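Working notes, structure below.
Removed from the display is one protein chain of the complex; every other protein chain stays in position.
Chain lettering (A and B) follows the sequence in which the chains are written, and residue indices restart at 1 in each chain.
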Amino acid sequence: MEYSVVSATNFNAWFGDNHVVKDVTIKIEKNQVIAVMGPSGCGKTTFLRCINRMHELIPGATAKGSLKLYDDDVYTMNPIYVRYKIGMVFQRPNPFPNLSIYDNVVAGYKLNGLRMHKADMDHIVEKSLTSAALWKEVKDSLHKKGTFLSGGQQQRLCIARAIAMEPEVILFDEPTSALDPISTSSVEQLFHELKVNYTLIIVTHNMQQAARVSDKTAFFYVGELVEFDETKTMFTAPKDIRTQNYITGRFS
Amino acid sequence: MSMSPSDTSNKKKPKKDTVANATVDGTIAGKEQMTLMKNKRLDLSYVQMKWETVFRRILIVMSVIMLIVVAGILATLIVQSWPSIKSLGIGYLWGKVWDPVNNVYGAFPFLIGTLLTSFTALIISVPFSYAISIYLGEYNTKGWLSNLLKNTIELIAAVPSIIYGFWALFVLVPIVRSFEMKIGVAPYGVGVCSASLVLAVMIIPYAASLGTSLIRMVPSPLKEGAYALGATRFEVIRSVILPYTRSGLFAGILLSLGRALGETMAVTVLIGNTSAIANSFKEVFFGPGNTMASVIANEFAEADHPVYLSALIELGLVLFFVTVIINLIGKRIITRYTHH
Partner (left out) sequence: MDARIGIRNTKSMLFKGLIVFLAFVITLPLIIVLLYIIKQGVMQVNWHFLTHVPAPEGEKGGGIANALVGSVIIVGQSSVLAIPIGILAGIYLSENPGTKLAYYTGLCVDVLQGVPSIVVGIVVYFWLVKPLGFSAASGSIALTIMMLPIVIRATEHTLLLLPPSLKEAALSLGVPYHRVILKVIVPCGFAGILSGIILSIARIIGETAPLLFTALGNNYLSFAVTKPMESLPHIIFTYATSPYDDQHDLAWGASFILLMFVLFLNIVTKLITRKWNIQL
């Protein structure tokens, strides 16, 4: 049994009275790509946002249960620290429009007021952009604004921004749903390379994508974690009838 | 879910950091430095948390300042006008004589002066503000001419009111005076008529800019439906656009009215500063008068008697209530309108 990076036990989340994540228990292992899928409104995004404590920022949102990063309960840790350790990439590319590409990559440091040597910073920028497969394309225009890039490039810039913080886990909230097919494939390509160093949790709407990129897949349905298994097993021999129905397209 | 950092977690995390570094950051050069950086980050994050709370409190305090200012204004007005409310009663509002020398105070001349100037100005301004709204909202929504007119109208509101007053005193008043001679009333020049004319121009931008944006918001399917039935542009404007924007345009007029009621300097310079009421409407309209705002501006500095001063402040209180209520009704209509 591998060491689990993120583990939830009987985890629940609410929006006001709306119980959106119900009793989820899951163990996520290191250096894997986990796809989280399910019909819209099934709580998958909420669960994702609970992992780095973004959920609680919405007024009226609450969570209960145990959610651990290694041995530490995320909910007793300092939320700022949790978010250092667990990066996030959003549905739409959202580079900071007031910052250059360079500053966008080190935004996590700069915005936190951490002083660094220029050489260290250059190193982080180059390494992160290389990991995000963007270095070659932007190395000559590092001081242009991040919003000059194309959608796919912007999304990879956001991934570089998350990598720059050296997180343990990177959360992806439908990272390709706002991208064109070519940009999508470049981002998917990246997942394979990133899992060498990080653990990736990807919420996706797209079953083909889940099948293509993930090692394991979690299927959420009305707030419950119905099934969590190897992706291959999940798509060829689902145990639960609801998973089967979803995969065969009975509902979406 | 408590956000307060406990001591135990504080001690534990650096340890976890080294574990993480050993496995994950093995590839990075200068590993120790990175670890150091992370510990620094951790320490910093607790300092940051405190600042977060402080910042949220500052935001709240700044908002509360607004409440205090408004409450303070209201309280000051009430407290300072209390002597007059107590000694003059409600009859103060329709007392026809304002004679500080003999300690007689009646606000009626100023109510009349304010209402007369404001409504005259409003009546003159409405056709123009409607025309601007329709022109900029429907006929010509883009292009340089539209922009030029829009900016010019906004400029009308930007010119300080004292400059309008000063200009009118030297240019408009002589014209009004010669007109008054022609129609055979006492040629004061200054008075309700001059003040209303200037006021009319000054308040147009408020209704016009709101009206323009509201008319631009009319959904085009509505207009296209009418065009498809063979309506002319005029008919579309009359039977689709104007009914659809009616309440919004009314709100614009209220905002203009609020401006007119509270406008001080231009009116103070032009109104003629007389507290007596003339007998005939003609004399009232063409003769000098006073509005609530102008009488405060003219007499506040020389009010030596406590009741005199207090009576002036009561005028301010009335003015405050009237303008605030008119403005709030206007804003409420706009909010309701734009949310549909």
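Note that in this section a contact is a pair of C-beta atoms (placed from the backbone, for glycine too) under 8 Å apart; a residue touches a chain by one contact, two chains touch by 3 or more.
Keep in mind that this is a model prediction, so the values were computed, not measured.
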| item | value |
| --- | --- |
| Shown chains touched by the chain that is not drawn here | A, B |
| Option touching the unshown chain, where B:122, B:204, B:284 or B:311 are the choices | B:204 |
| Sole residue of A:47, A:84 or A:246 that reaches the chain not shown, by the stated touch rule | A:84 |
| Selected from B:107, B:296 or B:333 as touching the chain missing from the view | B:296 |
| Missing-chain contacts mapped onto chain A | 52, 54, 57, 59, 80-84, 87-88, 90, 92, 94-98, 107-108, 110-113, 158, 161-162, 165 |
| Those residues of chain B which, in the complete complex, touch the missing chain | 45, 48-49, 51-52, 54-56, 58-60, 62-67, 69-70, 72-73, 76-77, 80, 127-128, 130-132, 134-136, 139, 149, 151-156, 158-167, 169-171, 201, 204, 232-235, 237, 258, 261-265, 269, 293, 296-297, 300-301, 312-313, 316, 319-320, 323-324, 326-328, 331 |
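Heads up, the rule we're going with is that only the chains that are shown with their structure count from here on.
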| item | value |
| --- | --- |
| Parts of chain B lying in touch with chain A, wherever the complex brings them together | 1-3, 5-6, 9, 12-13, 16, 19-20, 23-25, 27-30, 33-34, 37-38, 40-42, 44-46, 48-49 |
| Touching residues on chain A, where the partner in the complex is chain B | 30, 56, 62-64, 70-72, 75-81, 84-85, 112-114, 116, 120, 123, 127, 166, 168, 197-198 |
